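Here the complex is missing one protein chain, while the rest keep their positions.
== subunit A ==
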Amino acid sequence: MGRPSEAAGMEALHQLKSTEPPQWLAPSASLSESARAASQHLFASLRPHVRKSPFDELLVDNFDAEQIWQQIDLLTQPLVRSIRRRVKHWEKNPAEIENLLPEVADGGKKVAQGKKMEEIDDDDDDDGGDMDMDDDDDDDDEEMDVDNDGEQDGGKDEGDESEEEEEEKSGGIEDKFLKIKELQEHLEDEEARHYGLDAKNKKSKKKSGSKKLEDEDDDSEEGEEDKEEDDDEDEEVDLFAGGDDEDEEDEMGNARYEDFFGKKKGGSEPKPRFKDELGEDSSSGEEEKEEELSSDDDDDEEEDDDENVNKKPKVLSTHEKEVQKIKSEIEKMEKANLDPKTWTMQGEVTAANRPKNSALEVDLDFEHNVRPVPVITEEVTQSLEEIIKKRIIEGQFDDIKRAPGLPSKAPRELKPVDENKSNKGLAEVYEEEFVQQTDPAAAPLSFSDEQKKEASTLFKKLCLKLDALSHFHFAPKPIIEDMSIQSNVPALAMEEIAPVAVSDAAMLAPEEVFSGKGNVKAEVELTQTERKRRRAKKKRKFKAVETKKMASKKAREDELRKQKEAAGNGEEQ
């Protein structure tokens, strides 16, 4: 596909800008086309500024969105880095911004500067490029790997070239392009920037010493005193001045432990580097200056380290101050929580677990379980005596009464042992015993038994009469075994005095009513033989009765006849 013209690209951009957001939700071919055109246009516009991009133009035909983005990425990443570097550089040296603008008009100096900047940038780019290469190698697709490798090689080659250039130059004489001093300064600046802003501090603080530094540097340099170096010094002074403008506060006022001894992680590394460099610098110089410088430099280094490590701005806003306060309070409270509690907060504390006499200082609250001792007064004694008198009059002493024992068993009948000489002979005693064992009924009742029986009969009679008055708890007459004829009359008539409850109970028991023997069967239950037997029996009875009747009749008749005959005979004679 041919490269669209700039106008078409701009048009595409405008179109993209004008589309409404909801339209982006659904994929549409026209939008994608316009997007591709716009990105191509942008790519083309950026391409001149980047030196070593593999693509001259953005390839969009049949490429994925991912692939297109990768191409753009490749182009823009080094560009972004270089821009960033430039901006930071200009932050430090705002004067150079002015230099950039009239770049075309000024002389070789500026151009040289610009070129230096470019060289610096190149170096940066190389470094950055190399770093980018490394990063990209990790992240990119396989398609890009080949490209990356190619670029890497290119980058390396370029780096090598630059190094070769430097070697050639350093081995020989410095050019107007490359100055070792400037290179060194630049490296220092870089490192200062990495590990804090102490470089400026160094420069700002040591205005007096700066010249010394410069002198030192000049002296330390191996036989290189050029006018260019003076120029460089001026430039350095400018640089230093620039540094002064920016940073004003001293860091020596807020000296901390870390300033002197540095944090454990990052402190060790930069220290030796600085020391080595400055050591080299100061080795050839005067001793006093060396000492001063070393001490100052040490402080500066430590300050650098401190700054590098802490990364704290010197001026705290009110909010930050508040936050700091709260943080310190929180730390305090957390510490208190972690510590073991005071003895008052622990549970049960014995005297051994708390400091001496500490219980006296604490306001303790406990219950007294003991009643306070009563104060004996006249009134108390009076009241007591009154109680005593009253009790004596009443006779109500709180005597202990024997608790009644539980009746577990019926108490044994204890026969009272007779203490008199027994009237009965031994034989009679045994006789009685024998008789009792064999035939208890016939045993003659002992004296006590008779009395008992009499008493019981009397009591029963009494009870009967009393029960008659309370009808519903009626009990029948006591069983006195007498011979009495009882007729089959309803019990009610016989016993009830005031009839309340009607009772159908008959006096006679059924067996007394019916005096039958043997197996009594109803007529229905009889078998044939039994029926016959019954009939035969009846007949026999009847016959017997009849015969008796007949006999008696006959006898009567005979008698009558006899009487008649007798009478007749009597008459005849």
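Quick note on the criterion: a contact is a pair of C-beta atoms (placed from the backbone, for glycine too) under 8 Å apart; a residue touches a chain by one contact, two chains touch by 3 or more; residues count from 1.
One rule holds in what follows: contacts and distances are computed from a predicted model.
Engineer: There's a gap in the complex where one chain should be. From "K Homology domain-containing protein", "Globin domain-containing protein", "Proteasome maturation protein" or "Ribosome production factor 1", what does UniProt name that chain?
Structural biologist: "K Homology domain-containing protein"
Engineer: In the full complex, which of A:E386, A:E433 or A:E512 touches the chain missing from this view?
Structural biologist: Missing-chain contact among the listed residues: A:E433.
Engineer: If the hidden chain were put back, which of A:V417, A:L469 or A:V520 would touch it?
Structural biologist: A:V417
Engineer: Give me the subunit A residues in contact with the hidden chain, please.
Structural biologist: 412-415, 417-422, 425-431, 433, 437
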